[in-house]
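Missing here is one protein chain; the remaining ones are kept as they sit in the complex.
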Amino acid sequence: MSNDIPEDEILIPLGPQHPALKEPINFMIRAEGEIVVDAQPRIGYVHRGIERLAMERTYLKTAYLVERVCGICSAAHQGTYCMTVEELLDMEIPPRGEYIRTLVWELERLHSHSLWLGVAGHEIGFDTLFMYTWRDRELVMDILEMLSGNRVNYGMNKIGGVRYDVTDEMKNKILKAMDLLEKRFKDYKKKLSEEPTVLGRLVNVGILKKSTAIKLSAVGPTLRASGVKADIRKDDPYGIYDEIPFEVISYDSCDLAARVFVRIDEFFESIKMIRWILNNLPDGPVYKRAPIRIPQGEAICRNEAPRGELMYYIKSDGKSNHPERVKIRTPTLANILSIGEMLKGSYLADVPIIVAGIDPCISCMDRVMVVHEDTGKAEIWTDEKFRDYSRKWYKKNLKWVVEERWKK
Amino acid sequence: MEEIIWNLLSFIIFPGLLFVCIYSLFLEWLDRKVYARVQNRVGPLITGSKGILQPFADFIKLLSKEDIKPECADRWGFLFSPLTALTVAMMTVFFVPIVGYQGLISLPVDLLIVVFISTLFNILVILAGYFSVSRFSTIGAVRAGLQFVAYEIPFVLSIICAGVLAKSLSIAEIVYAQNNIYHMPFVVYLFPAFIIYLVSSLAKLERVPFDIPEAETELAAGWQVEYSGRKLALFKLAADIKALFVSGLGAALFLGGPIGPAIAGLEPLCYLFWFIVKTLFIVALIGFFRGLFARFRIDQAVNLFWKTVLPASLIVFIYTSVLIYFIL
Partner (left out) sequence: MRIPGSFIIEGLRNLFSKPATDKYPFEKIEPPDRYRGKIIFTLEKCIGCAMCAINCPTNAIKMIPTDETKGKKKPIFYYDYCIFCGVCKEVCPKKAIDYSKEYALASTSKDEMIIVEGDKKNVPDIPH
């Protein structure tokens, strides 16, 4: 992107540090007065090298590493990893284990959507909604702490099943909390659809047409708010999702208000699913012992995380006890291109709420890929090529580094 | 000679500079506490009993921080903006009656003069954003200017309605008229004007739903973004003193001023008590309404003021004139 821009436009960096963003990501916005003309995303500020770390750890230890990719969708990451390894081993886990795994996934969807509603309220200046929804989210966190011992990064899954069981007393507490949550969120939905100050900020803002959404490969509630009924739980069922009765929610208005209401309605669907799971829990063990040696092969599994479609690829070479390659494709990476489209032509005041509208989880997202600008080819670099490049660069630029960067 | 010393003392200590600074920081505590309770949380709690000393602690902390000036900013403009803003804000409070029928300064047409002086503050805001050469502050200053154009006319019209009912434009005479001629605060006759006054004062004080010039999530503090340390402390104190001015003026014009049932002989103390009660009421109302709405976008706010609030204030003005000439 060139640095000379026309005279009546200014370049505003919605930079790595900004009160609107919860995690570092950069958008270079060109604005003419209050209207945004163009926006370019730049990512890579939170790259932690998780895929490389996973290559040095055993399969059991990687389960705990992979859970810490994201704080909000941690059970989705760990569950998908365990599902992929179980597919490599070609084993079925006991049914009670499947039900409890799905219970934790749906509880996590509840907590993630109420967190997002609070953050959206904060971005439009409505701090009261932020405080109310986070107060109600504490009920879900208390339930998760009661089930697994921790409020985030639960550690519920392991290869071969689930680690903790659900007792009857916990079941009653969960059902009572679900009633209270349903009552409160129905109240919020009614009030939000009537309040003109809120609707004025959300209706007709951040439009993403249906064809553009499909072309730019949007996933999750962003796609479902543009009128496409796509959900991995119905299209490609895994686990027990072909037994639970539920519906896929989609709205047609393609704007931010549709994204808010899609998430609130998914909240109610998750509550119904949790009630069905708790009332129909089968008996039996929750865990089946898995062999330590994983046979050679590759496996892919997809899961509907709260933000969209999450995909794991694991390759094992059959000889050692750590994976040869783990590749993670998170939903936010698929939604980032849509932000650039949505920002064109909108007001400057709407930029934070549009960025927050896809529910960005930037720490999940950063993976490295090298693209040659002139030829347009993409390639993945191996370890040695990276080290080679860094050695050559430092040899060439050592003088500049010592004078400029280290002189203070 | 004695009178000069007495006047000097009352300008500096009571009810002058020192009293105004301390009381406005106390009003900030009440506003934050009411806002927090609407959101079901506690607000300031630990410093002082129930957190009363929290705004003082914030002010003193800001005074002790490092003062950074950006390289491109205009040196003298950057230095004098906070000082002039604080001076202008304090000057407006001298006209508000605190103990008695008139304030420290009282002139025959002082309602218009005090509105003019508070207008100067807005121009200083635009200049403050312009002198700190930064993208965010320029946009914040432009938005402050647009918002000022939107709310100023309904604000002035609602104040003039009170003047029309009292047949005078001097604040002391309006307070006198409420207590001795009509024997009823003007809010009874002029309730719509009071509502318009409250809505415009939310925009004047830059509180939600009209805190567009310093929207925290969009612009990272708008026109104040480059000020830090002592200059930011002065700006925040000026904003608090503006809140005291708005609530004091509202109490004087619509709620009957600081006059109420008093014990003979101890009159200044009782008038001070009624002043505190009435300003606390208005500030609590403003703090309550702060928590109920989302923030407007600048074009929606300007639309709201020019298409809805301005015609309403014109209708109220006509209704007041009809009231005074034909009925009363």
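So that you can tell them apart, the chains are marked A and B in the order they are listed, and the count of residues begins at 1 in each.
We take it that a contact is a pair of C-beta atoms (placed from the backbone, for glycine too) under 8 Å apart; a residue touches a chain by one contact, two chains touch by 3 or more.
Not measured: the values here are computed from a predicted model.
Chemist: Quick one: which shown chains sit in contact with the chain that's not drawn?
Modeler: When the entire complex is considered, the left-out chain reaches A, B.
Chemist: Please identify which residue in A:G149, A:P237 or A:G284 touches the non-displayed chain.
Modeler: A:G149
Chemist: Can you tell me which of A:T102, A:T197 or A:N303 touches the chain that was removed from the display?
Modeler: Selected residue, touching the omitted chain: A:T197.
Chemist: In the complete complex, which positions of subunit B touch the hidden chain?
Modeler: Its contact residues with the unshown chain are 34, 36-42, 45, 288, 291-293, 308.
Chemist: In the full complex, which bits of subunit A touch the chain not displayed? Write them out.
Modeler: 57, 60-61, 64-65, 128, 132, 135, 145-150, 153, 155, 163-164, 187, 191, 194-197
Simple rule for what comes next: only the chains that are shown with their structure count from here on.
Chemist: Considering only the defined contacts, which subunit B positions touch subunit A in the complex?
Modeler: 38-41, 135-136, 139, 208-209, 211-212, 215-218, 220, 291-300
Chemist: Which of the residues in subunit A come into contact with subunit B in the complex?
Modeler: 10-12, 18-20, 34, 121-129, 131-132, 135, 195, 197-198, 200-201, 347-352
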